[in-house]
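Moving on to chain A:
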Amino acid sequence: MTHLGYLIAGWSISVAAVVAYAGWVLVRGRSLSRRVPENRRRWMMPDD
Partner candidate 1 sequence: MTTAATESTGTGDGISATTSSRATKVLGWLTLAGFAVLVALAFAWVPEDTRITEQGDVVGQFDAVRLMFVHVPSAILAYTGFGLTFLASLAYLRWRTDWWDMMAHASAEIGVLFGVLTLVTGSIWGRPTWQTWWEWGDVRLVTTLVMVLVFIGYLAVRRIPADVAVKARRSAVIALVGAVNIVIVNRSVDWWENRTLHQQSTLIARKIRDETLFTLSFSFAVGMVLFAWLLLHRFRTAYLQSQIEELEVDEALEERRAESNMQDGYP
Partner candidate 2 sequence: MFRDAWLIAGKDLRIEMRSRVGLNQIVPFAVTVLVLFAFALDTDQEALRTYAPGLFWVTVLLAALLAIGRSFAVDLADGAADRLLLSGIDPIAVFGGKAAAIAVQLVVLEVLLGAGVVLLFDVTVHRYGLLVCAGLAAAAGVATAGTLYGALVAGLGVRETLLPVLLLPVVAPVLIGATRAFQDAFGVAGAEGWAWLGLLAGFAAIYGVFGALSYGALLEEA
């Protein structure tokens, strides 16, 4: 495979950035969720 370094760099930076952002949003969402009563979180539903 030619240009392997460029391929690895391009793909891994993209994946890392998206994962980092997604993780940040999830963690923040989790910590904020704890401070809001359930009846104010409309997307909440019992797990099944």
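Candidates were picked such that all candidates are chains of the complex that A comes from, given by their letters.
Keep in mind that, in the parts below, contacts are C-beta pairs under 8 Å (C-beta built on N, C-alpha and C of every residue); 3 or more make two chains touch, one makes a residue touch a chain; residues count from 1.
Please read all numbers here as calculations on a predicted model, not as lab measurements.
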item	value
Numbered candidate touching chain A, per complex, among 1 or 2	1
Contact set on chain A toward candidate 1 in their complex	1-4, 6-7, 9-11, 13-15, 17-19, 21-23, 25-26, 28-30, 32-36, 38, 40-41, 43-47
